[in-house]
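Complex shown without one protein chain; remaining protein chains in place.
Up next is chain A:
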Amino acid sequence: MAQTFEPNLIGFLCNWCSYAAADLAGSNKLEVPANLATIRVMCSSRVDPIFILNAYLRGIDGVIIAGCHPGDCHYQTGNYYARRRFALLSKILKTFNLDPHRFRLSWISASEGQRFSQVTKEFAESIQKAGPNPLRKKPFID
């Protein structure tokens, strides 16, 4: 049963790298998870932790934020800020036992179509193992 569950995933992808990597994966016909909804952002630092919290409370199974490797951010340092915000959010989620494993940060450059496919596939599998977000069908949460 659990094996047949297709997780609903959101990917916030940096325009300058991971979004291009997703494109490359697509044109090379590499496999990516079926239910990965991608949202293009201009930098990983555009992703406010509030977006992730919102998606979680509405029942998303997993969120991945992908940006340029350290040192390669188009705006020099955006991804370092993104990393701190992610660390902060993860810490809060951990403190209250709010499924921190459903959220991932990954550096994927424009040329790494292969890595994009691999990272998203692995992430989807780990979420498959964890099972669906119990909040999805739970009434009267928020």
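To be clear about the criterion, a residue touches a chain if its C-beta (ideal position, glycine included) is under 8 Å from a C-beta of that chain, and two chains touch if they have at least 3 such contacts; residues count from 1.
One rule holds in what follows: contacts and distances are computed from a predicted model.
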| item | value |
| --- | --- |
| Identity of the absent chain, which is to be given by its UniProt protein name, from "4Fe-4S ferredoxin-type domain-containing protein", "Amino acid/amide ABC transporter membrane protein 2, HAAT family", "Rieske domain-containing protein" or "GNAT family N-acetyltransferase" | "4Fe-4S ferredoxin-type domain-containing protein" |
| Residue ranges of chain A at the interface with the undisplayed chain | 49-50, 53-54, 57-59, 67, 69-71, 77, 79-81, 83-89, 91-92, 94-98, 104-107, 119, 122, 135-142 |
